[in-house]
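Left out: one protein chain. Kept in place: all the others.
Our next item is chain A:
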Amino acid sequence: MDPYDTPESTPRHGASSRLKDYFIGATPLRKRLEAVRKQASFVPTPPRRKIPQCSQLQEDNDPQKFAFLLHKQWTLYSLTPLYKFSYTNLKEYSRLLSAFIAAEKQKGLAVEVGEDFNIKVTFSTLLGMKGTQRDPEAFLVQILSKSQLPSENRGQKVLWTGWFCCVFGDSLLETVPEDFTCVPLFLANGAETNTAIVGTWFQETFDCHFSSLAINAFNLSWMAAMWTACKMDQYMATTEFLWSVPCSPQSLDISYAIHPEDAKALWDSVHKTPGEVTQEEVDLFMDCLYSHFHRHFKIHLSATRLVRVSTSVASAHTDGKIKILCHKYLIGILAYLTELAIFQID
């Protein structure tokens, strides 16, 4: 159909094959255009998705390594690919970023009372935070405060944490040229001003663009279904949903809490295909909750907007805030969020 359709496996080594690529047109830009064109014809909603399982890569790692990522509220952003980012230059980047932050703070743009300007920035890679071997390594940026007193040297307070990752980002990785590093998902915890400063530095240094990732009600209901489907040994929190009713003058909030085992029992009765979650199952799961609520309160929850979902695995808010509670399904959660981030970049 398309005269420029090329086979996927065109090797890009050597000048002669580069010339051939130019004529055949298998440049990453063209692949990107084709991918976008395919998506523009109809918006894809995968009718089925894998239930997040422990991936092979993660099982080799010690769960304690990522313990500091759990139980914290992260604000989500999507990030376009970084140009000429190198994992070997991390020390250099931390030096540049601390200088930039010090300069910004000197300018008075982000002055916090009572804070000394001794700030240290560290960049480190998070090994194992990826889905396939093709995914780039995740890396972490932390802003620590250096205390003046030598006695407190060991306890450095972490002021701000941000990490970049890409989990199962194949659809983006295929269409991006060599000099770019794709880490579309960015999670930040800490003061908003620091997030803005770090974001500005990254945008200036690597020619990328951040945008905040909102999660709409459709995706929240998918998350609710997928996380309820996860097998847990013990449930730490009740499964809770929060809906916002659009009415004037102030919107009302409806909160619905279910015992996690009941939610799992409901999911098991709805779930048919092992290992996969389909759109029909998600719809049926949510419809059961809606009809139960309607039977008791005569309120149609389906006419309201789902704003927050909270399970024992993780909790997510529509403004793009997430809290991960269980390390076992971390990769699965990140995979879904990466998919949302990639979709937003496109």
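In this text, contacts are C-beta pairs under 8 Å (C-beta built on N, C-alpha and C of every residue); 3 or more make two chains touch, one makes a residue touch a chain; residues count from 1.
The rule we apply is simple: contacts and distances are computed from a predicted model.
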"AP-1 complex subunit sigma-2", "Centromere protein M", "Ubiquinone biosynthesis protein" or "Serine/threonine-protein phosphatase 2A 55 kDa regulatory subunit B" - which is the UniProt name of the missing chain: "Centromere protein M"
Touching residue (missing chain; options A:Lys146, A:His292, A:Arg305 or A:Lys323): A:Arg305
Identified contact with the non-displayed chain, of A:Phe68, A:Tyr87, A:Phe218 or A:Phe297: A:Phe218
In chain A, positions touching the absent partner: 41-45, 47, 214-218, 221, 246, 286, 290, 300, 302-306, 318
